[in-house]
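Only a single protein chain was left out; the remaining protein chains are all shown in position.
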Amino acid sequence: MTYHLPAFRHPHSPPNSAGHTYRDYEGVISTLCAGCGHDSISAALVQTCYELSIEPHQVAKLSGIGCSSKTPNYFLGYSHGFNAVHGRMPSVATGANLANPNLLYLGVSGDGDTASIGMGQFVHAIRRNLNITYLVENNGCYGLTKGQPSATADHNSPNKSGEINEHISVDLCGLALQLGCGYVARGFSGDKKQLIPLLKGALTYKGFAFVDILSPCVTFNNHAESSKSYDHIRAHAVMMGELDFVPAYEEIVVESAPRKVQRVQLHDGSSVFLYKTGDDDIDLSDATAALNFLRTHIDSGHITTGLLHCNGAGLELHQTLNTSETAFNQLSEKELCPGNQVLQQINHSLSVIR
Amino acid sequence: MTYHLPAFRHPHSPPNSAGHTYRDYEGVISTLCAGCGHDSISAALVQTCYELSIEPHQVAKLSGIGCSSKTPNYFLGYSHGFNAVHGRMPSVATGANLANPNLLYLGVSGDGDTASIGMGQFVHAIRRNLNITYLVENNGCYGLTKGQPSATADHNSPNKSGEINEHISVDLCGLALQLGCGYVARGFSGDKKQLIPLLKGALTYKGFAFVDILSPCVTFNNHAESSKSYDHIRAHAVMMGELDFVPAYEEIVVESAPRKVQRVQLHDGSSVFLYKTGDDDIDLSDATAALNFLRTHIDSGHITTGLLHCNGAGLELHQTLNTSETAFNQLSEKELCPGNQVLQQINHSLSVIR
Amino acid sequence: MQTVNALNEFVIKLANVNGSGSASANHILVSSICAMQVPATAKNIFPSNIQGLATWYVVRVSERGYLASTNRVHFMVCMNPQSIGRDIAEVCAGGYVLYDSSRPLSPDLMRSDVHYIAIPLIEICNREYDDPRQRQLFKNVMYVGALVSLLKIEYEVACAMIHRQFQGKKKLIEPNIHALQLGYDYAQAHYPSPIGLAVARRNLIGERIVIDGNSALALGALYGGATVATWYPITPSTSVVEAFKRYASQHRVDKDTGRCNYAVLQAEDEIAAIGMVIGAGWNGARAFTATSGPGISLMNEFFGLAYFAEVPAVIFDVQRVGPSTGLPTRTQQSDILLTAYASHGDTKHVLLFPSTPNECFEFAALAFDLADKLQTPIFVMSDLDLGMNEILSEPLQWDDSRHYDRGKVMDADQLEALNEEYGRYLDVDGDGICYRTLPGTHPTKGSFFTRGSAHNRYAAYSESGEHYADNMDRLQVKWRTAHQFMPMAELLIGDGNADIGVIFFGSSRYAALEALDQTAQMNITADLLQIKAFPFGDEIISFIESHQQVFIIEQNRDAQLCTLLLKEYDIPSRKLLSILHYDGTPITADHIIHQFTSQLQNEVSPDLLMRRQAG
Partner (left out) sequence: MQTVNALNEFVIKLANVNGSGSASANHILVSSICAMQVPATAKNIFPSNIQGLATWYVVRVSERGYLASTNRVHFMVCMNPQSIGRDIAEVCAGGYVLYDSSRPLSPDLMRSDVHYIAIPLIEICNREYDDPRQRQLFKNVMYVGALVSLLKIEYEVACAMIHRQFQGKKKLIEPNIHALQLGYDYAQAHYPSPIGLAVARRNLIGERIVIDGNSALALGALYGGATVATWYPITPSTSVVEAFKRYASQHRVDKDTGRCNYAVLQAEDEIAAIGMVIGAGWNGARAFTATSGPGISLMNEFFGLAYFAEVPAVIFDVQRVGPSTGLPTRTQQSDILLTAYASHGDTKHVLLFPSTPNECFEFAALAFDLADKLQTPIFVMSDLDLGMNEILSEPLQWDDSRHYDRGKVMDADQLEALNEEYGRYLDVDGDGICYRTLPGTHPTKGSFFTRGSAHNRYAAYSESGEHYADNMDRLQVKWRTAHQFMPMAELLIGDGNADIGVIFFGSSRYAALEALDQTAQMNITADLLQIKAFPFGDEIISFIESHQQVFIIEQNRDAQLCTLLLKEYDIPSRKLLSILHYDGTPITADHIIHQFTSQLQNEVSPDLLMRRQAG
């Protein structure tokens, strides 16, 4: 925790196209441990929203319980937030989204919150293609309850006190891909440069956009043997390619450099560009290929980061439910209440002697 | 439901090597709908256990809630059974298994029971490699509550009353593979010949053995458009190969026919043989290959049945916990209670002035 | 041999096998009687399985207007060989047994004190139909035909009911009428018309409708402005959401765009269902879930969140028999204690107890106003008996001048106009209810963080014991405010001056009314009070205070509502006597009369002593 609120973090940030300064995207001071990966993610979110010129109050922030789930308090202070119960944020987000599709829904969770107690809700929110940006701030442990291994803790590696975790580790990106999630990415809290375009893509994507963000817990899971430590991630990360995000309102100029470029167009016209860096060649729209890539690299001890999959095919929940354009919470009594005349017709259909 | 109990279903079945007749493996009369796939699975289980010469009372049958979860009452009447609450059989089975590893654990669930309310427990039982045979009697709907779509209901296909299911369908085999499950198979209640060796392999496997069994609900989900109908499955099944199961005590003679044969040896020395039938060539020990195979075939509208993956590498839960050979429920007071002398040592270590 | 003779006042029980298609035939029977303007109710007693087990349909014909369940059976239709022994044993002496005489009845099923009516149903079917499914289905309509003759139900009325039943599937009308005729003719040829029991046209129905409580809840939700319905299938609540979906698809779809002004979402389990309701409520939509006991248990954690974070939510609890899976297709009122104090920590919840489909409709709509006004979960406590049986009811009414009360929600203008700092949990009006804002309302004002962790008046996270206690005390103030919004208890019988008072709530209504009607004829006067909600109003306390002895009718083992009374108010517990019924069948007037009179005689019965001493 930084005890003193820096008077002005970005004193010279100019207003963005929506007229907001950087400051308008900040929240209250974090109470997390100094150096916690989660704080970097909050910072990246602030920058992302600032750069995307999102209206802060048009965002609804939802989370579960955990250090990670506390973070929505630390950014976007003008947004409403909802710290739900442990592991159940997806359902609360689903209900909120049903009530009003016109806000931007940002779900923040932890690996404990999502991969243990919240596994069921996570899977089913993906199944329904809820229109949300869903972040897991993944540190392989339960920070807030003092460091127990989570379901994403490495298989066969020791925790801080030397105990070996013998259970299979859940790869949330692999899971999301297998479940048919349309936007799947992995970032690292320590790599803002890569993280921000991933977040931009996710926030612009219409449907369930999942970003698994490796976010070291400096207090409980940053020791040498942990694959969720800063050092390990830096040493073992394999980047899927360099990413660039171009909002809908900017002119798109595809770089003519010899690097191979993949462009993914999002629903609102924005684009994500993937610049190939290594030898691997994977089609971003092919989930099976992504899954293969991921599994192969895991087998050889690597951590894949970057945009793994992006596909615009699925209908998001409001589309499948064919709901009104007007948010439910804005519908008038006239639209809601069929009135007594209709009720008398219903009575008639139920009347004994008609 | 068959109203009259047939006096003796297999009047001439000889005793098996454990001295039991077929009858010893039966249960009370089913109360399911006539023609329900689940009843065929019960019958297959009876035959499987009979043929494997399993001691009936050494099996613990566990289930959740649903038509499928009722079935453990209909086979192995000499076994104890536990009809737990909806979706939570895996945890009850885990506890039971911890108390006594020396029984054979058979979990029976439905697609509602496992893929909806039970998703979290299913995933985590796999993660821990609980030593259990876990069957999902998969009919794509909630039979007992009258036919609502389940999470395995086909994407974009209508239910009996014509409503389209727009949510992504969960492929439980794909999920199990992605999660690292060591034994993954898919059977069909209508194909006993294939199902029985799959069940034999599963019951003999040490660790989490998952068999997804397509099992049509004749009352609510057997209409023409349902991929879980008898007709559809028969028309679209792609068999991974023909299977044969050879128990440990039988001599193994690998057929010398020109067909390609894969042999998988199980922990107790039994073997599963896979005879290649089609063109696809997949290594049973390669989960990534199996996942690919599965995903590719789903994309082309096919239903893959057969043994998808079998791998003997993982340690089952008791091994990872390094528990005693004696079942906990057999430990004596001497082994359990450290006694007052030890307590006085503990007191000493806690005493204020020592 | 004695013969039961009764006109318009008797009970027919139909014993069927489930999945055999008897429901539609039985429905023709009861609606024909009603169509002759003679009150009749039907109770459906069905197993927790889909096909092949015993199911009963009990039709009570009562021109006195008794709508309660009863265990007296005057006429038994035996269509289930599994249960025939039990079924025949149930018939009262002098009553009738109709059976399929295609095969001879086993001699041990012959009673000397009942009349047997032998109709060779299978024989006729086999003669008439080739298709086994048809044989099965038309057998049912055939016994209805026989009953039409035996009870002298107007034949044309029965035909009209067949027409109405198969409106959508016109092809089925002719064959059904044919089957009806076959049964009718056989009975006409072999038995008198009427037998000792008969139905004769009256004028006792008027405008009344038949509707089950679950459909009424659904309509209440529709009229109450619910837009989000989330659920997980569970008997006996499933049909609430199904009915909501059906009605909403008819009356809530935008004519121009074809888009829905509602969303129905099947959740992955009950925890998710209530989470969605809370999310929607937080975001300003009126939302509900419908469930039953196991779902209520699972939702516990979320109820506490909604209580503490003050989020509106509506829960329809259609109660069934617990504990655990219990008897999923039987009725009970046994979730009272759990819902009243649901979730860990100090919590209290508002409960509404509808006793008729009309009240289901009213209280469902009311629940949404209450949830918004009190910013808390509201439980509408129905049960299987009320929810899944069609009940003769007054037509539903909606006052078009009525407006939704959205409670204290600040919009952008109000926020703009605010002089002081906005505080989500600031009790500016002194009623314990604070102003909320919806996400996205204002660019810079009124945003706050909703959380289940402790907070101060400005919704900021706080670990201060003072802030915490301040908030908990305000929630108590809100609870006191809630009292004034609750529907008042109603005196249904008596003038309040009797020595003995009787209290009931929920679906015990019809049995209680009948019982007190009967005891009045035995010259026992008692006042009957209906409790409609928790927290309890002063009128309930006065009622108890002003009576020497008060009986409380409950359909549970542990006298759960009585516990709430004892806990929440300073009532001497020996004043309260319980009439308990908990075997899963709907309570009957006979049961009430028996427990009432025997306890009256003993003043304090051994039963009650047991409860008191042993806890």
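Should a chain be cited, it is by its letter among A, B and C, assigned in written order, with residues numbered from 1 in that chain.
Note that a contact is a pair of C-beta atoms (placed from the backbone, for glycine too) under 8 Å apart; a residue touches a chain by one contact, two chains touch by 3 or more.
This is a predicted model, so every value here is computed, not measured.
Write out, one label after another, the shown chains that touch the chain missing from the document.
Those shown chains that the absent chain touches are A, B, C.
Specify the residue from the set C:Ser453, C:Ser546 or C:Thr597 that touches the hidden chain.
C:Ser453
Using the touch definition from the top, which of C:Ile119, C:Val321 or C:Ile579 touches the missing chain?
Result: among the candidates, C:Val321 touches the missing chain.
Out of A:Ala93, A:Ala151 or A:Leu308, which touches the unshown chain?
A:Ala151
For a quick check of understanding: of C:Leu7, C:Leu491 or C:Leu566, which residue touches the chain that isn't displayed?
The one listed residue touching the chain not shown is C:Leu566.
Contact with the hidden chain only, please: which chain B residues?
Against the missing chain, chain B presents residues 28, 55-58, 60, 62, 72-73, 77-85, 88, 90-100, 102-103, 120-121, 123-124, 128, 317-318, 321-329, 331, 333, 335-340, 342-344, 346-347, 350-353.
In the whole complex, what residues of chain C lie against the chain that is missing from view?
47-48, 53, 292-294, 296-298, 300-301, 303-305, 307-309, 321-330, 332, 334-335, 337-338, 341-348, 451-454, 463, 465-466, 468-469, 472, 476, 479-480, 483, 535-536, 556-558, 560, 563, 566-574, 582-585, 610, 612-615
On chain A, where is the contact patch with the chain that was removed from view?
Interface residues of chain A facing the absent chain: 1, 3, 31-34, 65, 67, 70, 83, 85-87, 116-117, 119, 142-146, 148-149, 151, 219.
The criterion applied here is as follows: only the chains that are shown with their structure count from here on.
Please state which pair of chains has more C-beta contact pairs than any other pair.
A-C
Measuring between Cα centroids, what's the chain most distant from chain B?
The chain lying farthest from chain B is C.
How far is the middle of chain A from the middle of chain C, if each middle is the mean of its Cα atoms, in Å?
Chain centres of chain A and chain C, defined by C-alpha means, are spaced 43 Å apart.
Measure off the straight-line distance from the CA centroid of chain A to the CA centroid of chain B, and report it in whole Å.
So the centroids are 34 Å from each other.
Find every residue in chain B that makes contact with two or more other chains and list them.
116-117, 119, 151
At least two partner chains per residue is the criterion; list those residues in chain C.
268-269
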